[in-house]
Each structure stands twice: as structure tokens, then as C-alpha cells.
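Heads up, one of the protein chains got dropped from this complex, but the rest are sitting where they should.
Take a look at subunit A:
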Amino acid sequence: MPSLIHARGLIKRFGDFTAVDGIDVDVQPGEAFGFLGPNGAGKSSTMRMIGCVSPPTDGVLRILDMDPLRDGPRIRARLGVCPQLDNLDVELTVRENLTTYARFFGIPRATARRRADELLDFVQLGERAGSKVEPLSGGMKRRLTIARALVNEPDIVLLDEPTTGLDPQARHLVWERLFRLKQQGVTLVLTTHYMDEAEQLCDRLVVMDGGKIVAEGSPRSLIEQHSTREVVELRFPTEDQGAYASKLDGIGDRTEVLPDRILLYVADGDDALAEVHRRSLSPASALVRRAGLEDVFLHLTGRTLVD
């Protein structure tokens, strides 16, 4: 079976700036695939190329085994797109946003109305059907945008930072709905810079930085490859944490000194902490936790603020 999305050496340039610098990607049917990376890593540019609204500068890109340049309308007919910024139609009601959007796909009016009602129930907006878009909360607007992306019963749903800017309740509701879609066999492709989101939703992901893919795998395998099993976070009662770094030599695989704490990447956190105490070091606080995707991410893309 051919991949739903197949990219080889995919490049996107804007003038002198290279946003996407030769990436290889394959997304299989039914998969939840994530693009993870800091702002400006090239995630959204990649999504726009996959969504067939931005022509690739170079490289191979096939979507649903078709060519985005030649078959744009036919491909887009089978995609659902949830953009980073909500672009709902503020002159229409909640329900009209769905029925009108369905018409853009050539869906008959009666079918559009039925599907709109089903989808409003699915994203728990049934009671707001007749409301205008403007007074909706951020979480509601995002759910409506997701519902809109499903109106054509797409084969692939593209979600660009689906929960950025939402409060915890709203995020969990969105995740839960996306998880249900995944269980129904819908292929999800999403970008995020939230590690918990990637761990929750993605079967497989790539980490992007500076337009390139710097790592690829399942969340679990990425953590195994690029981090230790556990992390010990130590805070010493001093201005200069770095002064303690040398005293921690030899504990764990890797040490990272931050302005407010020191991270020890270790196989066994409790063993490492015991060793710290044996060296008569007494941190003000010590936390042993399992390594997460965030550790991988920061290790691979660095801690420097991008924008």
C-alpha cells in the first residue's frame, strides 16, 4: 500500500530564506503522525505544502498518490485542514460555518445539514448551533474549526498546533475528540510544540529544527534513543549552580547546567541521588522523574529561544 503522504528532499524557500530544507516523510494510513519543533522550525510550511496550498520549491511530494501541483482540488477534496489561526466565517452562525463549508466540497445541502448536526454534537457545540462565531470561547472556536475540517469525511486530517492557546480543560477535550477520530481509523497529521500532546496523540513523529528533520521515531523510541530513562533535577542554594557541576562528575550519562538547576540524565534516579548525598552535597531540592519527550526535544533543538 503506498504512503498517504510521501516526501523526498522536500524544500520550501521564501526568497533567500529556506523554511523547509530537504525533508523525507512517509505517513501510513491510520497513523497519527506528528511534526514536533520550536517556532520557525518549518512545521507550518510543511503542513501548507501537504495541504496543497503552497507549492514546493523542490523535491518530491505525493499526497494520496497524487501530485499536489496537478491534482490540488482532487487532493484537497479528501483532506481536512485545521489551521493554526482560526479562520472561521464571522458573518455566519456556528452551524452555517459547517453547512457553507460543506458546500465548498460540493456536498448536497441536505447531507450538509445532517453532517453539520452530527459534527456539532461530536465537538459538543450542539447548543450553540444558532450562535454567531464571535462570542465563542477560544476552545469552542477551535472545536468548531476541527468539526469544519471533518465535514467532507476526509482521509487525512491536518492539524496545525491544534491546542495552542487553549486552557487545560479545552485541551483535554480536543485531545479526547482527536483520539476518538484516531480510533475510527482517520489518519491524523499534526504539528505541535507541546510534548504531552505529542506523547498523547502521536504513533510516530519527527523532530524538526531549522527546516530539517533531526530525529524520527515513536515517542517511546525517541526517549530511549536521545535521553536516559530518568532525570534528576537538583537545585542548590546558590546563585551559581555551575559551581556544583564539577562535583557531580561521573554521575549519569550527561549533566546539564541551567541558571536555576542542574539536570542529571541517568538510568536510575534513586541510585544517582544516593550518590549525590554520598558526596556530601545537599541540594535545596531534588526531584527524580522519568525522562519525557521534552528532554529529547530540548536536547535536540537546544534551549535558545527562537523568537
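Heads up, the rule we're going with is that a contact is a pair of C-beta atoms (placed from the backbone, for glycine too) under 8 Å apart; a residue touches a chain by one contact, two chains touch by 3 or more; residues count from 1.
The rule is simple: contacts and distances are computed from a predicted model.
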item: The complex's invisible chain, by UniProt name, from "Dihydroorotase", "Extracellular solute-binding protein", "Transport permease protein" or "Tetratricopeptide repeat protein"; value: "Transport permease protein"
item: Contact residue for the chain not shown (choose from A:6, A:74 or A:114); value: A:74
item: Candidate in contact with the missing chain, chosen from A:101, A:194, A:244 or A:297; value: A:101
item: Interface residues of subunit A (partner: the chain not displayed); value: 14, 48, 51, 53-55, 72-74, 76-77, 79, 81, 83, 85, 87-92, 96, 100-101, 103-106, 148, 152
